[in-house]
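Here's a slice of the assembly, chains where they normally sit.
Order of writing sets the chain letters: A, B and C. Residues in each chain are counted from 1.
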Amino acid sequence: MGELIQEFNDYRAKMNDVILGKQNKVINRLFNLDTNCYAEGALSTKTKEMLGLVASMVLRCDDCIKYHLGKAHEQGVTTEEMYEIFAVANIVGGTIVIPHTRRAAEYWEELIAQ
Amino acid sequence: MGELIQEFNDYRAKMNDVILGKQNKVINRLFNLDTNCYAEGALSTKTKEMLGLVASMVLRCDDCIKYHLGKAHEQGVTTEEMYEIFAVANIVGGTIVIPHTRRAAEYWEELIAQ
Amino acid sequence: MGELIQEFNDYRAKMNDVILGKQNKVINRLFNLDTNCYAEGALSTKTKEMLGLVASMVLRCDDCIKYHLGKAHEQGVTTEEMYEIFAVANIVGGTIVIPHTRRAAEYWEELIAQ
């Protein structure tokens, strides 16, 4: 597994444990709801992960982007499809999204090199 | 055509004419690029319009939401699919997206009543 | 009841009915969680409503602001306290928050005139 991927996954798992361990009901239910949100439904999980990714890109959250890049990769999104998602994010969100696209592109290269 | 739809389309068309008429090359090319962005490609126009919609929702731009709702309707998105897009937008973007979802739901009702 | 308050409450109730009626599980649970979030806990409902208000102000969502202004009023927040919340929102969020503060001030005048 690539270095960026390992580091992201490890930190995410470690801190989720800290947060969920505090037993705040609202937070724990929100984490649960977040998982349900991307389940197969009228739209496929693949489509929903693409929606989650583009939303994360225009809101410019690098860690959210990494998470959805990983999920999109698991769902079989191709590089050509991925760059069309990047295109929508950059057109809607503007050039302010470009630095996040650079980090997304770097992470994606690691994902497809696995 | 519903009242909200008519009003949105008329104002949009009128002001786009004013803007494009000023012949600013960068703006006119960006408008053109915006159209190209949603053309059929590795991803379908339907998928891209859903991406544009969710991006508009989390960025909370009512007019952008209306535009993509209209396009999604043309692409045959169903009400059940639409509410799954709304769900992703509200989970990623939070309850701050709810008021925009109310206006989106109102506009969608007009679209499907046509 | 003031005109702005009536109009806000009516539209909110009408559209929430439309949205919740579609039976999207994720959305309906999120609405439910939103209510739980402000329940008495380690922090009082009054404090949580002030938190919800300042968050709505810096994110510049007029309808969210109106909702939390109404709730804060019910919780007995005074005008002097309210303007200290406005102050935090304007300092953290900048002068971009001023137009939203104008509309918040107008709505607050209606609330305290009841």
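As a working rule, a contact is a pair of C-beta atoms (placed from the backbone, for glycine too) under 8 Å apart; a residue touches a chain by one contact, two chains touch by 3 or more.
Because the structure is predicted, anything quoted here is derived from the model rather than measured.
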Self-check item: Subunit number of the complete homomer, 3 shown here
Solution: 6
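Definition applied: only the chains that are shown with their structure count from here on.
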Practice problem: Over half of interface residue numbers shared between chain A and chain B means same, under half means different, so which is it? | Solution: same
Exercise. Provide the C-alpha centroid distance between chain A and chain C, rounded to the nearest whole angstrom.
Key: 30
Quiz prompt | Centre-of-Cα separation between chain C and chain B, whole angstrom | solution = 26
Quiz prompt | Where chain A and chain B are represented by their mean Cα positions, the distance between them in whole Å | solution = 23
Self-check item: Where chain B touches two or more other chains at once, by residue number
Solution: 80, 84, 87, 91
Quiz item: Hey, which residues of chain C end up touching chain B in the complex?
Solution: 11-12, 15-16, 18-19, 22, 24, 26-27, 30-31, 34, 55-56, 59, 61-64
Self-check item: Residues of chain B that touch chain A when the two form their complex
Solution: 33-34, 37-38, 41-43, 47-48, 50-52, 54-59, 64, 78, 80-81, 84-85, 87-89, 91-93
Self-check item: Complex contacts: residues of chain B adjacent to chain C
Solution: 60, 79-80, 83-84, 86-87, 90-91, 95-96, 98-99, 101-103, 105-106, 109
